[in-house]
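One structure is given here, and the rest of the page talks about it.
Of the protein chains in this complex, all but one are displayed in their positions.
Letters A and B mark the chains in the order given here, with residues in each chain numbered from 1 onward.
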Amino acid sequence: MIEVLVLLIAPLLAGGLSLIVHRSALLHAINLISMSLLVAAEIMITRTVVRDGPFTALGQLVYLDALSAFILFIIGAVGLACSLYMRSYMDDQVARGVIAPTRLNLFFFLFHMFLLAMVIATVANSVGVQWVAIEATTLATTFLIAFWRRRESLEAGWKYLILCSVGISLALFGVVLTYYSSLHVLGDVSEALNVTQLLPVADRLNPHVLKLAFIFILVGYGTKVGLVPMHSWLPDAYTEAPAPVVAMLAGVLEIVAVYAILRIRIIVDHAVSPAFTGGLLALLGFASFVTAAFFILIQHNYKRLFAYSSIEHMGIAMIGFGVGGPLGAFGGLFHLLNHAFAKSMAFFAAGNIHRRFHTVDIGQVQGLAIAQPWTAMALMVAGLALSALPPFASFVSEVQIVTALAAQGVPGQWLTNSGGMVTFALSDQFSSLSLTGLFLLCSVLAFSGMLYRITGMVWGTPPDGIVQGEAWSLGHLPIIALAAALVGFGFFLPQPIRQLLEEATRIILIH
Amino acid sequence: MSPIIQSLLLVTAQVIVLLTVSPFLVGLIRKVKARFQCRQGASVFQPYADLAKLFRKQPVISTTTSWIFTATPYILFASTLSAGLLVPTFTTQTPLNFAGNIIALVYLLALGTFFLILAGLDAGSAFGGMGSSREAIIASLTEPAMILSIFAIALTAGSTNLSTIVHKTALLEGIATDPSPHLMALAALFIVALAETGRVPVDNPATHLELTMIHEAMVLEYSGRYLALIEWAAGLKLAVFLSLIANVFAPWGIATTLAPTTMGIGLVVYVVKIAGLAVLIGVIECMFAKLRLFRVTDLLGVAFILALLGLLFFYILRS
Partner (left out) sequence: MQISPHTGSQLVDLCSALLLLTCFAIVAQRRLSACVDLFALQSAFLVLTAALVAFLTGNPHIYIAAGLTGLIKVIIIPRVLKKVIERLNVKRELVMNINVPAGLLICGALVMLAFFITQPIIPLGFLLTRDSLAIALAIVLIGFFTMIARQKAVTQLVGFLVMENGLFLGATAATYGMPLIVELGVFFDVLIAALIAGIYTNRLQDAFDSVDTTHLTVLKE
């Protein structure tokens, strides 16, 4: 199908061209054109999926259903926003001499390869190809993170490379185990990892092997998502990378990793009771949420603050998926969308603040409302959205998740006694009420920490020596659009997006 | 032929084989090293000439020594030879297999080492004491590794009697039933063999610097026939270990019956096998440098862990 081809070829071509072209205006133009093509293709795919249901393309290589279309939508939207933001950001960096103009080619090439890998990870039919693509994203982003070449950037990049590669290798073991179990049932060699082949026979696959496979995949891809305790690369990487890169990492890459976990989860849930996977997801989700909430309270670096906020929100989404049920799953997916928008906006604001104030210390940034009004608005909106306050959409998604949690509780009483497997028991005393209480407590902690810091930055008078006033540029367009979307979705979800979300929820809840 | 005459003949045969082969092994290793160093090297049969020369000379004994000094060469030679009689060489029916098993083997060798350590201390010289203490460290670390690795094999064969083990393995006519524990045990036993016989990377037998010696330091005071006995015993120990490794892990070709033809083939195969292992040791001596003493403990730790793992693999593969 033509859209799928456009989806794959546009970033590839753009990447190739970025290596050759030298004028920065042309590089940006190529970027914007490729991104717009991506968004257009994705809109067409969404229409097809909503109307006709899941379909395969390119001879069983590509599988698209509502879930993949939803993720593609996030990739496209955030990607477009990033590309617009980069228009002014990168030129500013080159003008100030932070990056040599020749390195801009490398930056765009890596950016396009990163996009291509994420698209492949989302649309691939074979779980193995999905793995290859996610590992490729790690490789593509390593140099993007260390782009400044400072000591701290190198340290962050190295940690990222090592930790993510290790994690993803563990995920490969999980994929091998899945293949092992599917070979028994399917027997065919090259197709046995395709989602289209696995779904029909999923209830015949061996539950022990699948449980083990899911654990490995959860730990592996969970490293990419940033779940505790595999999160240690995240704060450093997000602090040191350039702002548009972080926006893509936080907004898009984490969500693609969550998608990979969900795909396997859907298959595993056919063979093993959903309580198993749900319990594990909720466990990691809570661990992330609680840890991140406490860390948010003690932050002095605004980029690190947003990094921990990422961990927190991914935790919340995982809790939503873990609790399950229509409300929990919908809430989880919706939360992914809201987080992507809010986080990218936050990092756009962070990038602008860094350009003006030349520091990442919260204490030294004051009076943003006077110095950079547009950025101050972006920061405020992002901060409020990340704290899940009304009237923003993230309030709605978090309320959905909390309601599901209070009503159903965590699937905590699973005890697996199958010969030799690790036995795991969540104590009976964890009633749904106490967990809800924990959730709300951490919510309050995170919100207070975030809001305190942000209001400290926005109000007050700017320090001496800071240029005041902010000229309108193309980079402000995405900020306005994202803010409008965040507010708008809280009240009214446009019909196509609503249909997509509902379809995707239905896919996750197979029972 | 009555059984008593039979065993007497076997004992004599094995004694002769061992005594003849051990200086040859030492000479072979030296030749291999010489060739690697692009030298001609002494003849392979030089150690025979050395032994003959030493036996003719008059020993000189320090006045500060006790009876241990003069008794040790005999004790060492006797215990090592007895240990040799427990190991199958060219036939699976070892002459003394009714009298002892693996544990007896290990402790006969340990008896010899013990007396050698005492003799090193006996003369009161600083170098002797130094060599003795080093040898004590190495002996205490190799013993558990050796026992564990031999146990791993004994468990597979179901007996601690060496001739039973070798007999059973030889009759299986194929790769051992559980290769993994055997592989670990082989690796461990090989390292132990290098350590116990004083080869590089544990100890350099050709060194003339006293501060680097371990085995040689203990025997610095010896001369004449005592030195000859000790040198021969060292060669015997080497032959014992190589026979152990060759026949426990790759016993094919060994004579399982007492027919003369099979025994003849067994003898030839045996000599070829341990000569091959001796060449391997010579090559290893040329490839590696001697380890510093505190690194030797690391190496022996590796041997211990490998032996332990061999044992564990056996149990895991069983269940």
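Simple rule for what comes next: a contact is a pair of C-beta atoms (placed from the backbone, for glycine too) under 8 Å apart; a residue touches a chain by one contact, two chains touch by 3 or more.
Note that this is a predicted model, so its numbers are computed, not measured.
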Omitted-chain contact residue, chosen from A:V4, A:A41, A:L84 or A:A156:
A:A156
Out of A:L5, A:L58, A:A95 or A:V166, only one touches the absent chain, namely A:V166
Touch as defined at the start, partner being the missing chain; which of A:V50, A:V129 or A:I370 qualifies?
A:V129
Chain B positions in touch with the non-displayed chain are 174-175, 177, 179-180, 183-184, 187, 297-299, 301-302, 304-306, 308-309, 312-313, 316-317
Residues of chain A touching the missing chain are 126, 128-129, 131-133, 135-136, 139, 142-143, 146, 149-152, 154-159, 161-162, 165-166, 169-170, 172-173, 175-177, 179-180, 183-184, 189-193, 206, 208-209, 212, 235-236, 239-240, 295, 298, 418-422
